[in-house]
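Only one protein chain is missing from this complex, and each of the others stays in its spot.
By written order: A and B. Residues from 1 in each chain.
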Amino acid sequence: MKNLGQLKADYIVQNLNAFCPGCGNGIILNCFVRAVDDLGWNVNDILCVSGIGCSSWIPSPHFRGDTLHTTHGRALAFATGAKVFNPSLKTVVFTGDGDGAGIGGNHLIHAARRNIGLTCILVNNFNYAMTGGQIAPTTLHDSKTSTSPYGNPEQPFDIAKLVAAAGATYVAKWTTNHVLELTRSIKEAMQNPGFSFIEVLSQCPTQQRNILGVRAPPQELPSRLLDMLAESTYINDGEEKRSYIYTVLAGEPTSALKAVEKALGDSGKAQLVDHLTLGRVARVEATDIEAAKARLGIPEVKRMADSREGKQEIGVFVRKQRLEYTEALREVGRRARGEQ
Amino acid sequence: MLKPGKHLVLGNIACAEGALRAGCRLFAGYPITPANEITEYMSNELPKANGSFLQMEDEIASIAACIGGSWAGAKAMTATSGPGFSLMQENLSYAHMTETPLVVVDVQRSGPSTGQSTDASQQDFYQARYGAHGDYEIIALSPWSAQEMFDLTIRAFNLAEQYRTPVYFLADGMIGHIREELAVPENIDVINRKAPSGPSVTPFGTDDPSLVPEMPKFGQGYRLQVTGSSHRPNGVRDSSPKVHGDIIRRIMKKIAQAEPKIRDVAKLNLDDAKIGVISFGASARPSYGAVKKTREEGIKAGLLRLKTLWPLPEEEFTKLANQVDAILVVEMNAGKLVREVQRVACGETKIASLTRLGGVTPTQGDIAQEIRRLAQ
Partner (left out) sequence: MTKKFNAKVDEATCKGCGICVHICETKGGKNLKYGLKRTLLGGALPEGADKCTGCRWCERYCPDFAIKVEEVTPVA
């Protein structure tokens, strides 16, 4: 197995200087080059197309293959032209939530509808990060962003479900904290003959500290956000292994936690965690969860939330086969030339 | 594809035929009147020629697919009209920055907005030149007949390939929908882009006096970095003032310095003319009629017909201004080309403008009357 230094030498042409410390984009690039390496494909056959935004810098200028860094939202349309003219190009589109689901949302659903044989990796960090943290189509309701100072009046897209409904033949959703699953998914997606789509929830230490209100020293913040992504998602085919709830706390979290621990006594354990929708909450684990809940009627607990509340479902959602677009075009060509 | 010989065809079909003969093998478009016949004809003919026809979800995607296809090695084209052309502008700016050869056909219709959507105009004269953001030079051609819809489309592809640039084909609804004789020749001169000559390439820089770099394509192992951001000759992004200045100056100069070679004008009855009419496309037809009619009356009128609108044939304007007593600029808009003629030839001679809105050209009678007035 290659170590990261060897992978870097083989696949990365430039240090990732443009990304902020702890950015999820580097983890996604890390997973991507591992997937390419595992597949054993020649980088000369790989074309990475991207649009505008932080996510678009994942392949360009870093990846050692052909890269096409295009206009905002249009990467899939550029990629369609290249893929159609040369179907042997193993084409991967990197996009973001604003780039792919906002300005480029129309191209996304049409690429899925056509089932064109390329892989689209959409990095979702819940905001327009490069431009300063504005509302994106994925920003959670009530989030305070630089264009929703009083809370976001809009509701977010569920992009993976949208693309699945539009007809993609491989759809998965992971977070940057699911590096093994993500790497495996990228491999599977790149081998799928049709349109493959992977949404990756990603940490953005620069903007999410404001829009999600996660405050921590710089060298702890990326890890806190990574843990938050794991805490706020559940795998669609996974069974809940432990019984737990969340308690939304009143007042300063550390002292509220102490009150929760005291109230629980021996009936359960509590720890502070970051949650995408609930905020900084105490996660309470107990063998008899009902008994634990009965003890938590204290002023420091504003309310209790069950283990799945406000979480996003991740995993592989679609694996199916249907006529791929460039193959359909070849069929049309044969018909036009009277070859059948 | 049409066999060599004579055919009676629609202007738009002649354009599509020209594209096929020039080697166009990727067309991406979106329905819009009055350009539909080009798109439909390409959907019929390209699959037969092992080419790719794509109907995209909008004009933005259409031009994007052309650019992507061009970098995959295709000679690519899209056809649209004013509103669709507006949607393409951002990506056309990208095509200029990345020096991507392709042909954009704009069968102009009457605006602003939906205007008279089925009627012709010459209102995109400036949209072609200045529609996209940033600094760049363009090549734009203007046909006046079905034959030129064919001939100049071939030239558009050759210029796009030779200078590695988008080329604008500014037809109009009248010439697109005119049905005329087209002579398809046996042989056609086709120019192809300069492929890399060695194992390494600088796709965005060159020492060649043409200033046109070699153009590799995806999948050849060159590990291309193609970006619309300011970049060094090797494609690596660099937004420093020098790098940006260097690339923009080269991209502009490669077109500007080739203007004498690109320039194509027709001079009709111009040798001894004292009244010079300047026109292009559909409005050049009644202009020529008016020139002939007023000649019968003894007025020495002549026509300078522009086949290349951009780069602007400024030298021809100056020459004409020094020769004639008055210039009359005839166009199917509220007066666009006339501004350029005034800018170039102001003070050299009297410059008059005859324009017509409403989806029609000025009539031969109107133009003849204006020539008579100027001759007095």
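Definition applied: a contact is a pair of C-beta atoms (placed from the backbone, for glycine too) under 8 Å apart; a residue touches a chain by one contact, two chains touch by 3 or more.
All values reported here derive from a predicted model rather than from experimental measurement.
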Displayed chains contacted by the hidden chain, counting the whole assembly: A
Among listed residues A:Ala165, A:Val179, A:Leu272 or A:Ala328, the absent chain is touched only by A:Val179
Touching residues on chain A - with respect to the absent chain: 1, 3-8, 12, 15-16, 19-27, 29-31, 34, 179-180, 205, 218-220, 222-223, 226-227
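In the analysis below, only the chains that are shown with their structure count from here on.
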Write out the stretch or stretches of chain B touching chain A in their complex. 25-26, 28, 44, 47-48, 50, 52, 54, 56-58, 60-62, 64-74, 76, 90-91, 94, 217-229, 236-237
Could you pull out which chain A residues touch chain B in their complex? 13-14, 43-45, 47, 49, 60-61, 64-71, 74, 77-86, 88-89, 106-107, 110, 329, 332-333, 335-337
